[in-house]
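Only one structure is covered here, and it is reproduced in the block below.
All protein chains but one are shown at their positions in the complex.
Now for chain A:
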Amino acid sequence: MIPSKFDYVKPSSVAEAITALRDGGDDAKILAGGQSLIPVLRLRLATPSVLIDLGGIPELRGIREDGDRIAIGAMTAYYDVIRDDLVKQHVRLLAQATETVADGQVRHRGTLGGSLAHADPAGDLGAVALALDAELVIAGADGTRTVPASEFFVDYFTTAIGEGEILTEIRFPKHTGWGSHYEKFNRTAQAWSMVAIAAAIRVEGGTIAEARVGLTNMGTTPIRATGVEQALVGQPATADAVRAAADHVTEGTSAPSDADAAADYREHLAKVLTGRAVLAAVG
């Protein structure tokens, strides 16, 4: 479990990091919390020439209120997301999903931005960002740009972050007062999601007024279950209505098959879990 040789730099500002990324060329890799990258390096599945460690950039950490949004620095650790009062109050679904990530040690080291930029479809937070219409702030040599989550996840391990760019901040629209739930199904308690469902629901007078549903590990990217969302809106928040809407969940998915779960089983799980997630969210 010894990685190949690589150089290591630890910039102290985003500007320095971008310079380092440019200097590092094609084989440079960004190190955030390292909870996915380090194992990949140790297994020699990746052999970067240089690692750029973002751990020395204070401006990338922290959670703040920004009008009708909650802005979270890309290098904010899961643990800090989970216990943050603003997140709990306005973006509860994010806290709920983050609490299910791996184990306590990983949650202290792993970061929100690292997870999103890594874009593992089995990672838990992409579905949340997508469901809640988060915006992702990306910095490059020419300044910053903002990408909606719907355009951020491009393919398996591929995002809208371009050459020489760094994800700096994630902005979540406030969903204050919404019901939410992250329903995760995995092989062992601390494993990646086999399938998981992120649901945020706003109920008005017993009727579902708005619904946001994101899917983890049902394709090569996180997926927004728009069919389910449309079917839910206007329905009573009852078990029968929710389960009927949940049947739409496999629309537009391409569930993977692996040793733990073949595609047909994942599709079945997605339906069951969507019903459970939405019912738990409307609570």
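To be clear about the criterion, a residue touches a chain if its C-beta (ideal position, glycine included) is under 8 Å from a C-beta of that chain, and two chains touch if they have at least 3 such contacts; residues count from 1.
Going forward, contacts and distances are computed from a predicted model.
Here one chain is missing from view; checked against "Rad50/SbcC-type AAA domain-containing protein", "Xanthine dehydrogenase family protein molybdopterin-binding subunit", "Phosphonate transport system permease protein" or "Na+/H+ antiporter subunit C", UniProt names that protein "Xanthine dehydrogenase family protein molybdopterin-binding subunit". Interface note: of A:V40, A:A71 or A:V147, the residue touching the hidden chain in the full complex is A:V40.
Residue A:N217 is the one among A:T98, A:N217 or A:T250 that touches the chain missing from this view. Touching residues on chain A toward the chain that is not drawn are 1-2, 4-5, 36, 39-40, 43-46, 103, 118, 120-123, 156-157, 185, 187-193, 217, 220, 256-265, 268-269, 272-273.
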